[in-house]
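For this view, one protein chain was removed and the others were kept in their places.
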């Protein structure tokens, strides 16, 4: 963690001296911060009373590590970065003219990788071995990609800060869970129904909050998300409260084949292949991939339609929009509804994939993660958001897999515990490093002569 | 001017317009007309309420009192004070620009002009549905809209920069782009709020050329500070001071109007006093205090002319207006004029008898 202590005071000091002093400051601050929390640990003894366990050694390690880190950062990393920056500034033309092959064909390569991913995994690990990779990494990340792309419409395009997006995800999930278990309706009917229901709730939320701006809008959407979750928890007759709903039917292969082993049209029986749970996971992977592509397609199309342009114009300047005859009320509502609809799709997919939903999955943290992915990726940029989802969700999923760390830190070490801690740190660090996200520029929706990306410094972020 | 009689009708009629912010009367009983095919200029010193008039006409403010009638070329008539904000450009075909330029700075010039054609394109895209599935009817409308945008980019001399972000343009070009964008809504009346402010002479000339071009198809209502620009291009001038109309007529007649000269050059307060005392009429001073506003009833008793104390009020446009008793230079001249045998000045100050029956502003 970098702590800057008035650098202008030490113009005369050499970098190493300066780094040394900064390291001392950092150590002092770290000592202050951690003395109670790392030096001591509250624990319960056998008679259930709280006692303190002393860990001064650990405290010393952390403080020294902070100091060393600061020393290296100020003494070596910072000057190196400044030199690199200066070099880049000296030769800007070379970097600008030659984007690499990967950069130029980023989208095509991305699509190809996504399509081939399960095939490659099956080839590498076999059907059984592929389960974890397809499910935990593939499907999990793609759900977040879809959610983030849905939220991107509301925040990235229309500039409306929505902190309760997870509510629509919940509406979609519960719509499928309830209608699927009680009425036995098929996923293929309930998917659009769940989307419509979420869109309806998007409009319901949209109406009262249209007049609100900025942070008032943020808190009301947050409150709305919490209201939906609390209602789900407390309306036990319908939602089964915190216990959740289980036994949610699986998705069928477009009604032709089933993934339930007991059904007569079980896929392995129909096709005459060995039984495996992997078929369902692979099918789900392609399903969510298809839904993602749908989201991307619709977003790209909408941006080139008047409604999408109106969203972006709304983000840039609402008053100017009104002076041009744009009905800002309906424009905002369509943004809310469209974003919510994709949230609803993702929700019903989530319910089908898990086979179980409970309010636990729809806490504010989820909204925050989705929002973080949108902002880290670069608002409005589909590619950037996908990369952000890959890094943030994939990165934390990998932590589950790092069993070898147990050999280093001892058998009590559980990397999963540190998952969210590292996630939070990554959020902060990425934001400090790239405040506008991975892709800060904006792709124009129409052009006269040539399409040139608009630098992020011109785009606004909306105030609503 | 040179237009045929059918073009010479009235496009905008403002009657007894009043706008109050709390105790401050930003506009008091303003009436004027704008003729089709002309450039009508609204001038006046700082804080005279010109932008407030614009905001009332374009629906950003709902006037406290008064009626604003717009007659479209096809004969339909709209009461602007009753229309919701966004329907004024959409249905009544009134477009405007802003004193502090409001462009979509992160969008390209072309996109800015396409956003301005929103309603037309929305219809063509079947309210998104047809467009989403790529129907040809939308593609055709889309191509036409780009053509219209190119047309106005050419007129504004910005076609070379069509694919640059609007925020990247120099100031003068931003002004022209904002006008081009307003023109893309297909307006019959274009309201320009200080288009020449902050422009250098070259940019100013380019702007004048653009405006003369626009006048062929669209009537213009113009707020301007700079008298030289006004005199050069406008056909008709309305002069405001402290929310009242003090003069109305051709540029020449306005230029020689003593009240306008007083408002702009400022007559020394002492000088007015001496004039008044020379006339020796205490009633005049009284009259000045009550003002011509008495007919308005108690609601306006705190208006600047009648208001007994100095009042500083945060104007919602960010300007601060300080109003004090007898501050109106033109009012003083009026008072002088009134003290003498009443002259045409009455037109500006006295109120028609029917004013009590004026329509209300409606929704707030």
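Labels for the chains are A and B, by order of writing; each one numbers its residues from 1.
Here, a contact is a pair of C-beta atoms (placed from the backbone, for glycine too) under 8 Å apart; a residue touches a chain by one contact, two chains touch by 3 or more.
Quick note on the criterion: contacts and distances are computed from a predicted model.
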Could you tell me which of "Branched-chain amino acid ABC transporter permease LivH", "Gas vesicle protein", "NADH-quinone oxidoreductase subunit N" or "Universal stress protein UspA" is the UniProt name of the chain missing from the displayed complex?
"Branched-chain amino acid ABC transporter permease LivH"
Residue of A:21, A:213, A:250 or A:301 in touch with the missing chain, whole complex considered
A:213
Among A:51, A:64 or A:238, which residue is in contact with the omitted chain in the full complex?
A:51
The listed residue (A:146, A:376, A:393 or A:446) that touches the chain absent from the view is A:376
Under the stated touch rule, tell me which residues of chain A contact the chain that is not displayed.
1-4, 29, 32-33, 36-38, 40-44, 50-52, 155, 161, 208-209, 211-213, 215-216, 218-220, 222-224, 226-227, 230-231, 233-234, 319, 364-365, 368, 371-372, 375-376, 379, 417-418, 420-421, 423-428, 431-432, 435-436, 461
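Basically, only the chains that are shown with their structure count from here on.
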How many angstrom lie between the CA centroids of chain A and chain B, rounded to a whole number?
48
Mind pulling up the chain A residues that touch chain B in the complex?
298, 301-302, 305-307, 309-310, 312-313, 315-317, 319-328, 334, 442, 444-452, 454-455, 457-460
Chain B to chain A touching residues, read off their complex:
58-60, 85-90, 95-96, 98, 102-108, 110-111, 114-119, 121-122, 125, 127-128, 131-132, 134, 138, 146, 150, 153, 159, 162-168, 181-182, 185
